[in-house]
Structures are given as C-alpha cells and as structure tokens.
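A short write-up of the structure that comes next.
Only a single protein chain was left out; the remaining protein chains are all shown in position.
After this line comes chain A, so read on.
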C-alpha cells in the first residue's frame, strides 16, 4: 500500500475538485440529464451513446473547468 500517502493525496484532491468543476457546467449537465431523462419516458429506448453529443459538450466544459482550477490552485 502507499507509504506516505502521496499518490493518495494527489488523487483525492483531484477527485475533490469534481463537484466544483461540475457546478461550473450546470447548463451542459442539465442538457445531458434532460436527454437521458427523455429516453426513460414511455416509448423511449435508452441505448449506448444516445446522448453522445450532449455528453461531449459536458465533458469539454468539465475539462476546461478542471484546467482552470488546476492552474488557479497550483
């Protein structure tokens, strides 16, 4: 297991920034959520990559936010 917890600390701090980065992408997250929710309605069929477009938008927004916090934090 880790000796002095260096890797643990690094990975943990990255994970801790997740909610913050997600909060910065509220619009894209809502769009993705709506798309998935729509597929649960009667007649909808949820399959792989049904909402790939919305997710890509969310992912790029999230990555940009993560880069910002990383630059700002360090």
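Here is the rule we use: a contact is a pair of C-beta atoms (placed from the backbone, for glycine too) under 8 Å apart; a residue touches a chain by one contact, two chains touch by 3 or more; residues count from 1.
Please note the rule applied: contacts and distances are computed from a predicted model.
From the set "3-ketoacyl-CoA synthase", "Arginine-hydroxylase NDUFAF5, mitochondrial", "Electron transfer flavoprotein subunit alpha" or "GST C-terminal domain-containing protein", the protein name that UniProt assigns to the chain left out of the figure is "Arginine-hydroxylase NDUFAF5, mitochondrial".
Interface with the hidden chain, as seen from chain A, comprises residues 1-2, 7-8, 11-12, 15, 18-19, 22-23, 28-30, 32-34, 36-37, 39-40, 46-51, 55, 58-59, 62.
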